[in-house]
Structures are given as C-alpha cells and as structure tokens.
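My questions will all concern the structure given below.
Note that one protein chain of the assembly has been removed; the remaining protein chains are unaltered in position.
On to subunit A.
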Amino acid sequence: METENTTSEVSELESTFSVEKQKRIFKIIVIGDSNVGKTCLTFRFCGGKFPDKTEATIGVDFRERTLEIDTETIKLQLWDTAGQERFRKSMVQHYYRNVHAVVFVYDMTKLASFENMPAWIDECDRHSLSADVPRILVGNKCDEKDKIQVSTNLAQKFADMHCMPLFETSAKDDSEADNVEAIFMTLAHKLKAHKQMMNKALPRYNSTDMKRAKVISIGREKSGSSSDCAC
C-alpha cells in the first residue's frame, strides 16, 4: 500500500516536473496567394534575414523559432503553405489540425491577392477552426511604395470586419525587419496569454476544451475603430 502511494506520488511529481520543463509549442499556419511572400516572411522571422533565392513552396514547409517571453520559453512552429489553389484543397488540410493561430498574407502591390482574402477566410472556416483561434492579416511588400495597389484604409476596413489586426510590412526591407518580428511577437504574446487561461481553467485540456476556452480578442489591438465585431 505504502509503496503504491509513493510510486503514484513520484509519478505525479515527475509529470508536473515534465510539464513545467516542457516548452510550450504553438502551431501557426501561414496562408495566402502564390508569391505574396509567405516563405520570405517566415524565413525572415525564423532565420533572421531575407532569403536570397526563394522558390515556389510545394505542399508545406516548416520553420520554427524559440522565444523567451516573460521568462517563459515558448516555441512557435510556422507552417508555410503553397499558394496555388490546388494544394489548399486536398493537401494542406492536414495542417489545419490543432492549429493555434492563422496568419493571412497578401501582397500590397497585387490587388488580386487582397481580393482573394475572403476565399482564404472561407477556406479557414471550412476547416472548422474555432472562432477563438487568433487570426492576423499581413500586407507584405510595403517597401515597393510606387507599386502599392492596396491602400491601408481598404485593408484596415477589411481587417476590422473580420476582427483581425492588420500589419503592413516588408520581409525584404531590413528596416522593416523589426516589424516582422513584432507581428509574430504580438501573436506569441496573445497565444501565451490564451493558453495560460486555458491551463488555469482546465489543467488537462483536450481539443474540445480548447475550443470552449475563452480568449481575449486580438482583433482589438490595432483595429480599434470598429464596433460591430462579434468577437
């Protein structure tokens, strides 16, 4: 009897210890049209620079980065997806599973890539992601000032409508690198807060619990003005 108790205590201790020691991992999927710069953005954030030669992504690529936030170590796993429509229909769905956040990317110099955003949002919804999974909208290539086709105003309205914060940046421009950093750091903070709440309420969460967990909307952070957001 005594031995049993000790054993169970020890294993409990061990599991607590391993939970504490374990880095928390957040899975983020990056989506948007072909050639908007998804690979460059994720590379900039995870690799610290703009890649000199990027190719079309076939299927999905995976990059990760470990961060220290408020003395806690967390790991962001970025799933960089192919932009061509055919891939998203039957290939990429596997990667929507258990995703913690979604980054929508459009090219500020290509109106069509912005106009396709509703299709990407539909796509996301089709994978029955929980409404509380944070989503952010990123306009890339802001360095190409002469070629801008998507105004900040237009993008902001769209972002507000969908309760997302909007970021405009350039993965290419070194002076914008901090901005790329800020985008993912914002997300990391949000995810961290999100999960802490869940952990408090549900020490052993499962996917259903996760969906039920309440989240502070990240949409308010930058969008501000809109009042008709449902989230």
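Note that in this section a residue touches a chain if its C-beta (ideal position, glycine included) is under 8 Å from a C-beta of that chain, and two chains touch if they have at least 3 such contacts; residues count from 1.
The rule is simple: contacts and distances are computed from a predicted model.
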item: Candidate names "NEDD8-activating enzyme E1 regulatory subunit", "TBC1 domain family member 20", "LYR motif-containing protein 7" or "Mitochondrial distribution and morphology protein 34"; UniProt protein name, chain not shown; value: "TBC1 domain family member 20"
item: Positions on subunit A where the hidden chain makes contact; value: 25, 27, 34-35, 53-62, 64, 77, 82-84, 86-87, 89-91, 94-95
